[in-house]
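One protein chain is absent from this view; the other protein chains keep their places.
Chain IDs A, B and C follow the sequence of writing; residue 1 opens each chain.
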Amino acid sequence: MNNPINHNNSVTHVSNDKFIWKDKVSQIASKYGILLVLLVMMITMSFLSEAFLTTQNLLNVVRQISFIGIVAMGVTMVIITTGIDLSSGSVIALVSVVSASFAHPGEFSIFVPLLIGLCIGALAGFINGTITAKGKIPAFIATLGMMIAARGLALLYSDGRPIPDLSSAFLFIGKGEILGIPFPIIVFIIMGIISHLMLSKTKFGKYTYAIGGNEQAAKICGINVDRYKILIYTYAGLLAAIAGMMLTARISVGQPSMGNMFELDAIAAAVIGGTSLTGGVGTIGGTMIGALIIGVLNNGLDLLGVSSYWQQILKGIIIVSAVLIDARKHKKV
Amino acid sequence: MNNPINHNNSVTHVSNDKFIWKDKVSQIASKYGILLVLLVMMITMSFLSEAFLTTQNLLNVVRQISFIGIVAMGVTMVIITTGIDLSSGSVIALVSVVSASFAHPGEFSIFVPLLIGLCIGALAGFINGTITAKGKIPAFIATLGMMIAARGLALLYSDGRPIPDLSSAFLFIGKGEILGIPFPIIVFIIMGIISHLMLSKTKFGKYTYAIGGNEQAAKICGINVDRYKILIYTYAGLLAAIAGMMLTARISVGQPSMGNMFELDAIAAAVIGGTSLTGGVGTIGGTMIGALIIGVLNNGLDLLGVSSYWQQILKGIIIVSAVLIDARKHKKV
Amino acid sequence: MSENYILEMENVTKEFPGVKALDSIQFKVKKGSVHALMGENGAGKSTLMKIIFGIYTPDTGMIKFKGHDLKVSSTKEALKNGISMIHQELSPVPHMTVAENIFLGREPTKGKFGWVNNKKMIEDAKDLFKTLNIDLDPNSKMKDLSIANMQMVEIATAVSYDADLIIMDEPTSAITEKEVEKLFEIINSLNAKGVSIIYISHKMDEIFRICDEITVFRDGQYIGTKETTELTQDTLIQMMVGREIKQVFHKEKAEIKEVILAVSNLSKEGKFDNISFEVRKGEIVGISGLMGSGRTEVIESIFGIDPPDSGDIFIHGEKVKIKTPQDAIKLKVALLTEDRKLSGAFLPISIKENMIISSIDQFLERGYINKKLVDEACNEQVEQLNIKTPSTDQLIMNLSGGNQQKVLLARWLLNDPDILILDEPTRGVDVGAKSEIHKLMSKLAQKGTAILMISSEMPEVLGMSDRVIVMHEGNKKGELNREEANQEKILEMAYS
Partner (left out) sequence: ACGSDQTSGSKSGEKSIVVGAAMPVFDDKWLSYLYDGIKEYDSEHDNVKVKMVDAKNDAGKQFSQVETFIVQQVDVILINPVETDAVGPMVDAANEADIPVVIVNRMPDEEVMKKIYAYVGSESIEAGTIQMEKVVELLGGKGNVAILNGTLGQESVVNRTKGNKDVLKKNPDMKLVREQTGDYQRSLGMTVMENWIQAGDEIDAIVANNDEMAIGAIMALEEANKRGDIIVAGIDGTIDALEYVKQGKLNISAFQDAYGQGKGAIEAAIKAVNGEKLDNNFINIPFELVTQDNVDEYIKKWEK
């Protein structure tokens, strides 16, 4: 009686081996399908180019996607609630120029630009969330507005010019290394773990899925849907700010044109990683794999010296193929 | 939205006059809300700038948005089926360079570039539709792939260079006028009427709404959902091709960088015009108004000489406000 | 003898990942008969119907329709062959009109461009409603209808195909006695025209009233087919459950104590007017009334989903303000809504998560959800409510309707409410499970929970309630004690 589930499972009384086996395969495939796609890509690449499977190159790849990867985590949560966030790229730009302007050597403590950057990101997210939740308008429009306006603010603030001359403490968040591992990678992993725990182990996470799964039911279950939506968008803004500041430090300059098209890459990483745009489905792990797929693709095509034009063509085809293969695995028998 | 279960305003048993009246107002508001927003914007503009309400300027505004407007019609249909089309901008670019390359004076009949352009657009749409419908992957990914790949193809075909030197017959479709009305405006209106009739009067239209409203129900009623989806994406591709060729003629040169970010404007026009990203809802009329709102906004801010940075900031705020006002009107009393 | 049968199925098997839904079953329907298909939740009834209708393809098996081998790979073919179906899960296209929904996929056209003839469609729909005696406007949007009316539209749609075989998968789960009578009239007239009907329902009295033959499935297996006259309720239940279930309503005596919930003069414009009643500790109060009488609206108001315009709510004698469901939940009120798909289940999410969502705080340990606590609590519910599933990690989407209902009930039980409001708690639930839910209600009442139950099933109202409130067009028509309540009295009040 300890295990009522087995006991109740009278439907599977035909539990022959073949049956269970089929089940397992399909479960594994659906859970790890996109991971398999990533592995296949990596193996293929390592045959095509010797340079691919070196520590340095792999570190490069992960560092390159760590910025988009971090943004994509917030975007994943937003998409799980059936929302979307088009503003990430512009928020990155705004955070970049403002935080850079407070990060000149010898002016302020390192905490000033960091805090200001985080606040701007969080505020932008908060506004996105509030307009979407309280204003009852599509997230697409709310965040599109932010996308346009935040870029304008970034340009206005910087007068369209880059802001160089950053303190070495600030530069560390983009260029530093700890035990040989680039700082952005460390942040990527830490934020991945935090976001994963938030989504899978906390009330916040369960509510996120519930809101995406059935918003009406969520309300009836006593979830303050508006409040959680605002929280989720704010978190997404915060992650964009982190990525924005690290990227600024990485290239040693605050730039109002930074993060162009980032939103699209971030959404793509989430969707490739299995997040459903119809809501209720998605994981941080999947998104991280999605981001890695994009990274390996970019890196691989560069390593192979494929020309820019062909790179684009192949990139389009490979992204679609990766998701197609994954979808095929999910398919019901 | 506060009532999770949909018993609506048709509570007939207490049918006092006040009630019916309220109902009417909300109906009108919900039908014409966004039109009212457009009118308010136009009236405001005509007070702020004398130049706004001149025939020439109004023709300019309509011509400016006719390209995006035409694309947005196809995008509207796609969104009604719960899909999305991110590829329009790139398809425009591909059509632009290929059709331009066949449109040099004295080489081919005018029909050759036009036909080739249309075929390319339709083919791209067909591929989008087939991958989405048959491959069972999100339209976001399928059309994102096309967005990247078609841009690559356009660059490859043209080697990244513009293709000038077009025949006057070809140029007519972008610069010509009939009875003083610019040709693109005429095409915009004609395609608007055709698309509207398709959507509201034909089986194709009914099925489009049915697929978006409840795909399962549509399948159960014997509708060949896949086939109709493919048709819809193909039509969207065709419209992108028309816009692409007219735009090419308008600026007298085929360009691989043409149509950058068009997809976003087209989607925005549809959504501002009341098309719901969750499917099943949307009209061509609404989308045309949505496109006009974007056009009046761009033109107005330029006329007023608002500096570019502030333009962006204001544009973001105004788009959100327009939809907010519209949403408020819809709200249940 | 083959020509006597319109449909013959043999050795049909269908597996889903982890579940053998049908295990080489047989099923035969005589021409011009009404054939009941019975079985517990998850027995495989809907699965078999979906196979006949071309939604699923069987793994193995033979199907003969009108004496010919039937190979249907799409619903289109099924419809063409003369089979139509009322689906268990309502599946409306919300933003389209009633007429558009009815004629979806076969719109009348006119002119050489093939324009859809909207006028004719509306006329046809009106005619259809007239012959079926249904009072609905074909121009109204589907999303604006009550579930009951959506159900009537589905019935009308299925009938309008002029099919030889109509499958009715729980057509009465969302409608009240009045509409059930209409449906039975429709079935009788179809029968007279020689149309065969497969009828699935968990309501015993319906089966015995209109069905000629009964086939029983249990856990995906064929148990037997009998003439209705050969069976009694008890023997039928025994076939279905495999054991004897004697008493259908487990109403146990509970000590009725002080008033917990009292509402006075609750009104909402256009919805209901001046509603007052009390519910006591340990008491089960039923609310009866016709479809659209405003029962659901009243309890949704109390629960804060759509707060009332005026009137007061008292809990434990104290006046309370409930503006949102959160307020209600804090006051230990729980509400099981009537439409599990729209406002109940989180379809893409697991059973487990569906269960704990509104009582999540009790599973938190230092901010994290304690998996062990969750598993224990969920497994206990699965056992107590006898929910059929291989695992609580299964998506709720993949459960049969009745089992979904039980999961949602479990969600609210985990909240340990003082006041439990149930809106159609046994909709689509099989006899066995129904009696378990009833038992549970009794047990909760004995523990001191106050239960307010809306039900459109007269036997359930009469069998379970200590008191019955009857509503009509947004007004409370009266209250009857358990002793004085009977079907005639209630109906009289409900129709007045």
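Couple of notes before you dig in:
Everything that follows uses one rule, which is that contacts are C-beta pairs under 8 Å (C-beta built on N, C-alpha and C of every residue); 3 or more make two chains touch, one makes a residue touch a chain.
Remember, it's a predicted structure, so these values are computed and weren't measured experimentally.
Contacts of the undisplayed chain with the visible chains, over the whole complex, involve A, B. The chain not shown here is touched by just one of A:46, A:60, A:130 or A:276, and that residue is A:60.
Note that of B:70, B:139, B:258 or B:277, the residue touching the chain absent from this view is B:258.
Within the entire complex, the positions of chain B that touch the omitted partner chain are 48-51, 54, 56-57, 60, 63-64, 67, 93, 154-155, 158, 160-162, 164, 175, 247, 250-253, 255-258, 260-261, 298-299, 302-309, 311. On the side of chain A, the interface with the absent chain consists of residues 49-52, 54, 56-57, 60, 64, 151, 155, 159-162, 164, 175, 247, 250-253, 255-258, 260, 298-299, 302-305, 307-309, 311, using the contact rule stated above.
As a convention for this text, only the chains that are shown with their structure count from here on.
As a whole-number value, the distance joining the C-alpha centres of chain B and chain C reads 42 Å.
Between the CA-based centres of chain A and chain C the separation comes to 41 Å, rounded to the whole angstrom.
For chain C, residues touching at least two other chains, in rising order: 305, 337, 342-343. Shown for chain B are the residues that touch two or more other chains, namely 4-5. If you check the complex, the residues on chain A that touch chain B are 82, 86, 131, 135-138, 140-142, 144-153, 155-156, 160, 216-217, 219-220, 264, 267-268, 271-272, 276-278, 308-317, 319-320, 323-324, 327, 331.
Residues 15-21, 23, 42, 219-220, 303, 305, 324-326, 328-330, 335, 337, 342-349, 353, 356-358, 360-361, 364, 367-369, 379-380, 382-383, 386-392, 411 of chain C touch chain A in their complex. Interface residues of chain C, counted against chain B in their complex, comprise 53, 55, 74-76, 79-80, 85, 87, 91-96, 100-101, 104-107, 109, 113-116, 140, 143-146, 269-271, 292, 296-297, 300, 305-306, 337-339, 342-343, 473-474.
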